[in-house]
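A single protein chain has been omitted; all remaining protein chains appear in their positions.
Take a look at chain A:
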Amino acid sequence: MGRKILGTALLTATALLAVAGCGGGGTGSSDETAAPPLNANSVSGTIKVLTNRTDLVQDGTMKKYAAAFGKEYPRVKVEFEGITDYEGEVKIRMNTDKYGDVLLIPAAVAKGDYPKFFAPLGSTGTMEQKYRFTDKTDVDGRTYGIANFGTANGVVYNKALWKRAGITEWPTSPQEFLADLKTVKDRTGATYYTNFKDGWPLVSPFTNSIGSVSCDAKASDNLAVTDKPWDTGTDLNVIDTLLYDIVHDRLAEKDPSTTNWENSKTLLAKGRISSMVLGSWAITQMQDAAQKAGAGADSIGFMPFPVQKSGTYCSTLLSDYQQAVNIHSAHKAAARAWIDWFTEKSGFSEAQGAVSALRSAPLPATLEEFVDNDVTLVERSEADTAEVNAIDNASEIGLNKQDYRQKLIDIARGAQSGTLEGYFADLNKRWADAKQTAGS
């Protein structure tokens, strides 16, 4: 009998707690807009800001921003919480009410769920006049986030090294880029670097370049309606073929399986790596590494994706994380005041060498060469990102995950069987099938 009691007790407790646990994850009921305060003294309270920039929290940079903010809004206190595994951790915390007052919207949150988690910041019609990238968080005519900064996408390269190899002009086609890589490798020994092991450098810099090839702001949205994203001539086809060719022609690092991102900065600065496809946000980090290596910041260059559309280069401009206000926050006005101040007055995006979310702000110094060479910056539309992500997740391809490009590299270097054409055909098929089932 004793065992029975124990068993029943355990089962009941488990069932109760399981049900209670499932009830968690409250839906915000408030529909109130987190409007900017009219008067700096009218807002008060302590707000908590979640950030992925643990480095800036640790070295005190964020505290300095908070102090400067405090001068303007004396009654608001700002606290920071740097989170290393930002995506993974915040996603789980969002099952509760306590995910800070200001946070960066994790990529895992479906766009349609934004109104359940975040307070609206204003109508998209007025927001888009002042800010870039608003369509990324636009749900039913209201904007839920303001980008912390934007980045242009292209190729970071060691300019001094390329010059030594005799190359001073940007390549205008993937074939030219491959030829240049070969010349650089033959003359200096430096190779392209895939960052295969860390994985993410295979993800955002490449997927964000969708649009750089076709020079089309709707290139990403079009994925929601196409059955063959990897068809000949499409953005993804050109981008992934280039990566395949780089690896297949032995122009990348010798052993991709043990690469190291932190180390790659130094290797690029020292001229052991010739180039990497990356976002413009990486330029300042590479310049720092170059200075530490004694090479000088100007040895690092940034070129657009090596494709020209009717004689001009194009480079997609995409937002990084979007800052949003927690719908459960008790200090929405103060939270909004912080977002506005951080975006407009902190000087954060300039310090990062990134593109400000404000339309009125000038382009950063890191993109000077783009401006000088008349590179067309394509502010890519993210209006249909929700549908694209739904298909992407259903297909388990993962345009925003490293796995499918890791497999591409494995095929290219012969570690896994298959051909490029076969792989693209398979990806096309999976995409088309998923488009049927995702049915949104």
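Here is the rule we go by: a residue touches a chain if its C-beta (ideal position, glycine included) is under 8 Å from a C-beta of that chain, and two chains touch if they have at least 3 such contacts; residues count from 1.
The working rule: contacts and distances are computed from a predicted model.
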From "FtsW/RodA/SpoVE family cell cycle protein", "Possible glycosyltransferase", "Sugar ABC transporter permease" or "Chemotaxis protein CheA", the hidden chain's UniProt protein name: "Sugar ABC transporter permease"
Residue among A:Y65, A:F80, A:Y144 or A:F196 that touches the chain left out of view: A:F196
Candidates A:Q129, A:T168 or A:T258 - the one touching the absent chain: A:T258
Candidate in contact with the missing chain, chosen from A:G88, A:G296 or A:P362: A:G88
Identified contact with the non-displayed chain, of A:V57, A:V109 or A:A160: A:V109
Residues belonging to chain A that touch the chain removed from view: 2-3, 6, 10, 13-15, 17-18, 21-22, 25-27, 88, 91, 94-95, 106, 108-110, 113, 116, 196-197, 199, 254-258, 393, 396, 398, 401-403, 406-407, 410, 413-416
